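Every protein chain except one is present and positioned as in the full complex.
Order of writing sets the labels: A, B, C, D and E. Residues in every chain begin at 1.
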Amino acid sequence: MDSTKTERFKKGWEKLKEIDGQAGVNVIESLKNVSPDLGKYTIEYPFGDVYSREILDNRTKEIAVVAALVAMGNASPQLKVHINAALNVGVTEQELSEIMILMSVYAGFPSALNGTFTLKEVIEERKEEK
Amino acid sequence: MDSTKTERFKKGWEKLKEIDGQAGVNVIESLKNVSPDLGKYTIEYPFGDVYSREILDNRTKEIAVVAALVAMGNASPQLKVHINAALNVGVTEQELSEIMILMSVYAGFPSALNGTFTLKEVIEERKEEK
Amino acid sequence: MDSTKTERFKKGWEKLKEIDGQAGVNVIESLKNVSPDLGKYTIEYPFGDVYSREILDNRTKEIAVVAALVAMGNASPQLKVHINAALNVGVTEQELSEIMILMSVYAGFPSALNGTFTLKEVIEERKEEK
Amino acid sequence: MDSTKTERFKKGWEKLKEIDGQAGVNVIESLKNVSPDLGKYTIEYPFGDVYSREILDNRTKEIAVVAALVAMGNASPQLKVHINAALNVGVTEQELSEIMILMSVYAGFPSALNGTFTLKEVIEERKEEK
Amino acid sequence: MDSTKTERFKKGWEKLKEIDGQAGVNVIESLKNVSPDLGKYTIEYPFGDVYSREILDNRTKEIAVVAALVAMGNASPQLKVHINAALNVGVTEQELSEIMILMSVYAGFPSALNGTFTLKEVIEERKEEK
Partner (left out) sequence: MDSTKTERFKKGWEKLKEIDGQAGVNVIESLKNVSPDLGKYTIEYPFGDVYSREILDNRTKEIAVVAALVAMGNASPQLKVHINAALNVGVTEQELSEIMILMSVYAGFPSALNGTFTLKEVIEERKEEK
């Protein structure tokens, strides 16, 4: 089965590039040797099915995802990808730091502080890239 | 010290009533005998300081908080309060069930399913109250 | 779109009935009013895509899933479903209580004890049903 | 092997009765049919080995354990047992509610609130028993 | 608003310097560009409000916080700060390694081992600084 031909895969691949840009493509690339099927599923389910839904706009989706990843506190590479994604779809730095403040209430100050330092790191990396 | 007189407390008390309504007031009431100070802090910091900030609107705040509580999966009474709060400030049932679907990607299907069943419970309780 | 017609859906629906039996069907049923799409995704991705893979046999899958749910400790309804599923596909009660003992090392005694009490509950319910 | 004869088991059994009282004995009893070995290990390792160590006194141990269980937020039966244990070894109600306030900083307000409500429940149960 | 003038801020700032020393000051400094308000709140609520309470002494507070952070297992920079803080207020190295042993029971051996290796790292850094 050439799974790359399914509609879900194609839609997911476009969505992944739109939202996560090169960082998302790199994640899929780096799965190639070890687990191409997890790569395929990552494109199909999260992006082809879920992110392609249109009830919440991209900004709202990224705000929810960043909040969740900060609260979980154990998915630091994904938090970085989604802070970038949030900035890509128009969430401002100020709004992102606001989500971290909100999380100090629900997940505690360590999660809020670690989320804020990841935000700082992303902002600095994006400045350097310009 | 009559802490109920601080500006933060007053502002927080109004905010708590605006967002969480009677459910929020009940939480504070039920703390009275066991930990009035935690009640005071709950009004002052989460509501007086954090919820009173105006960079994110109430809808956006509740979307972020519901996502985080679903992802954490261990704060079920607070999830119920915030699903109600989200509905109170204009987040629709459909948008809330959309957040749960989004969380299936980041926190797994058990969290998404449990969040959705809590949403169902809240929707039914609100129907009965009318 | 009549999503129930996709191949993944059909395969997933058969797999869900094979593994989880009536308990699985009930979960999907109870999603109908609140989030039919989460029901559809639960059939398609976990069951149609993942459980239908054949590298690990059903016993091994259920052992891994029970271990994970005990360790996470925040998905008690799903743990019950999967203890039943494990018994359905031939994992013995003794093997299940062995997984809980193993989890005392990795996730602590509270998780192991709560997992064991859930196992006890399931065993008793299955006896009553006979 | 009559495991109940090991020194660690005997020491653990005495320690369990000293700290947790009847609630601890009940936990072990209820494991009898489903996992007697987990019961044996619970007596031997947590109580025979760890709780019998004398570098931290009983009060300090219970303060650390209550803080940890509140922060984890997914071990509510064990939190109840240890709030009782803490009260049994001389930690005051006020000190316990102080730990919950401290946890609002590190694990967030939901954990602190749920811990405080569990404390309230335990205090009320102990009043009724008198 | 010159928030640094509130009583809570001043009290918090003194408390932060007393407990966490330079490491605490550095955390606040590094927040300056990205989220000065989270810095302000970190001083005001955790230190100005909570740490300034006098029902538990500093040793007891740090024992509870170290236990909680080890159990949570996802806040490694904060665990380092608080192991240092604990040593600063008179908790001994032996008592700290005792807390890690206690956590092997409640949060599992991985948490206990990771906590112990963080303790080792802090002890070595403090030796080098002398």
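Keep this in mind: a contact is a pair of C-beta atoms (placed from the backbone, for glycine too) under 8 Å apart; a residue touches a chain by one contact, two chains touch by 3 or more.
Model, not experiment: these values are computed from the prediction.
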For the chain not depicted, the shown chains it touches: A, B, C, D, E
Options C:23, C:89 or C:105, residue touching the unrepresented chain: C:105
Residue of B:34, B:105 or B:119 in touch with the missing chain, whole complex considered: B:105
Candidate in contact with the missing chain, chosen from A:12, A:46 or A:110: A:46
In chain C, positions touching the absent partner: 45-46, 50, 53, 55-56, 60-61, 63-72, 75, 78, 94-95, 98-99, 101-107
Chain A residues that touch the omitted chain in the full complex: 27, 30-31, 33-35, 37-38, 41-42, 45-46, 69, 72-75, 77-78
Touching residues on chain B - with respect to the absent chain: 104-111
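Operating definition for what follows: only the chains that are shown with their structure count from here on.
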Both-way neighbours, i.e. chains that touch chain B and touch chain A: C, D, E
Intersection of contact partners for chain A and chain C: B, D, E
Angle of the C-alpha superposing rotation, chain B to chain D, to the nearest 5 degrees: 120
Far-end chain from chain D, centres as C-alpha averages: A
Chain pair with the higher count of C-beta pairs in contact (A-D, D-E): D-E
Between chain A and chain E, centroid-to-centroid distance (C-alpha), Å: 30
Chain C and chain E, separation of their C-alpha mean positions in angstrom: 40
Computed distance of Cα centres, chain E from chain B, in Å: 28
For chain C, residues that touch 2 or more chains besides their own: 41, 45, 72-74, 104, 108-111
